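Report on the following structure.
Note that one protein chain of the assembly has been removed; the remaining protein chains are unaltered in position.
Right, chain A next:
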């Protein structure tokens, strides 16, 4: 379980995160939603110790993330930030093999390569595994990055806007994959996401943030609610139930 207690963070005089407390249960998908500048990415970066906190406690399975050894934590939690920034010419397979770094320190053994193969197969990347990343479409590249985190074999996977720049088909493909990771492999996934309908349809829990504070958190169906969405987005959003999924009309 990921446990945040009274976490604060400011950059200069700007308060980014103010007194956030939340618990993320194992074996669920939790989505962070909210307008730009709500502090979603900062929060997810703090959970994965990429950004230091100012105050409060962040623990994973009872261990303080800022006091745990870096390499040990890398076997427990992985984070994928927006992935289109890598400009190295690597093949898909090479990228995925980096996921084994925490275990192998770069010298991959047979078991490591087996995990790499499994991850590639899981994300259905076999056919393009020897292609360079820059020859791939955005959706394929995103899948390659997710395959890397699968190879890293951590219980917790954090993804910062995994659907950015993806078309509908690739976006829903990624979300289905994440769902499978949770349902079949028992992973715990936290994502920052802008499309509230994807959040509504695929997540177990939703945390709605605004101005660095939690407006509401709970089961997806409780947060996707007219009043809550009005408060965070300042928009009147019509919500309909279709096939027992809550769909928002905000167009």
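Some notes on this structure:
The rule we apply is simple: contacts are C-beta pairs under 8 Å (C-beta built on N, C-alpha and C of every residue); 3 or more make two chains touch, one makes a residue touch a chain; residues count from 1.
As a working rule, contacts and distances are computed from a predicted model.
This figure omits one chain of the complex; the name its UniProt record holds, of "ABC transporter permease protein YclN", "Tryptophan synthase alpha chain", "Multisubunit potassium/proton antiporter, PhaE subunit (TC 2.A.63.1.1)" or "Nitrate reductase", is "ABC transporter permease protein YclN".
Checked against the hidden chain, the listed residues A:5, A:63 or A:81 yield one contact partner: A:81.
Of A:13, A:70 or A:244, it is A:70 that touches the chain left out of the display.
Annotation for chain A: contacts to the undisplayed chain at residues 45, 48-50, 70-75, 78-81, 85-91, 94, 98-99, 101-102, 105-107, 132, 134-135, 152.
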